[in-house]
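A single protein chain has been omitted; all remaining protein chains appear in their positions.
After this line comes subunit A, so read on.
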Amino acid sequence: MRLKSTTGAVLAAAALLATGACVSEDTNEASSDSALSGSGTGADCTIDETVKIGAVFSLTEAAAFAGTYQQEGLALGFEELNAAGGITYEVIQEDDKTSVEDSVAAFGKLIDRDEVSAIVGPTLSNMAFTTYTDAESAGVPALGVSTTAEGIPEMGDYIFRASLPEEVALAASIPAAKEALGLTKVAVLYDNADEFTTSAANTIKDVLNDENIEIVAEETFETADTDFAAQLTSVLEAEPDAVILSALPGATVPLVKQARNLGIEAPIVGGNAFNSPVLVGALEDASEGLIVGGAWSAASDTTGNAEFIANYTEKYGRAPDQFAAQAYTAAYLLDQAIRADCDANREAIKDNLGQILEYDSILGPISIDEGGEVTQEPVVQIVHDGAFTLL
């Protein structure tokens, strides 16, 4: 019987070879719709046709903690822009259910069926690595707002991001912590089953090396772990000046709590994933002294920040986080790119998005270069009495 089944498999392979499925040539045709280009320039620009912007976020499942904030932030941004007049935006929101399959399908829908001018998202870099190849080959500008992994902007000419790369956030928070706390030896703890946290851990080690800080303990765990006693015990024994943590929110809360219970008093330093009021709330007292590098702070006095926080809190009944702030900024960045030539066609957005220089946003002055990479000043914060304050 076994023989038969395996021979069957061989036959299947042979049949496939016979069909010789061919690779189709991707054509990168730039279609242009004159109704999408208007008159006037900059603030006076008027476009008659509604400009459709696609958004793909993880609204359900694992990454919903970020996706829901992003959806709200982006919606708020475009709502304000619509009120300002001249250009009418329509956001077509898709949920990728934190799965690559749905992310790819959502991009397909937005690109070919809805024929959007640009796409904001997806939430996770992991999906962006797949979906951005589709956006690139279709010639649709894609603007990431939380895709912080290395190599994303390099995926193509149409790929941009307004999300501070993790290595930049860490490169700021570690020296700041070193200066404030006088670090000489640290412990590094990271989730080695997740791509984002592993990549960040590699950056952390490089930065520590550059700063001449000794790593006295290096421990790993897996995304779904809930007990960290073994790792934390060896951290405790190494007596570090600080613990650098690279973890997703799910593991961060129990880990930090267990560390404090075990008697680890050293400050804990983290990157982008820490920058959330929800996380601080869940940690309760254990959040005291957390040092967080990120792209945005509620405590910053950047242009429009206080207004953004007030409007957001009023509209959604909760305080915004970094994900909301970055998505909100993305709406303004796209608006800038469209108004530059008063043209909402894909090509024009692509050309102008890479030209944004020192735009004054709630994240501070922000620039996007032609390669698609973002430049902004990272902020380093410390948690005091349950609130983020600038370090």
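Methods note: contacts are C-beta pairs under 8 Å (C-beta built on N, C-alpha and C of every residue); 3 or more make two chains touch, one makes a residue touch a chain; residues count from 1.
Note that in this section contacts and distances are computed from a predicted model.
The chain absent from the displayed complex carries the UniProt protein name "Branched-chain amino acid transport system permease protein", chosen from "Heme exporter protein B", "Na+/H+ antiporter subunit D", "Branched-chain amino acid transport system permease protein" or "RelA/SpoT domain-containing protein".
Among A:109, A:205 or A:257, the one in contact with the hidden chain is A:109. Only one of A:95, A:167 or A:241 touches the absent chain when the whole complex is considered: A:95.
Those residues of subunit A that touch the chain absent from the view are 1-2, 4-13, 15-17, 19-24, 59-60, 93-95, 97, 100-101, 104-105, 107-109, 111-114, 126, 129-130, 133-134, 191-195, 197-199, 223.
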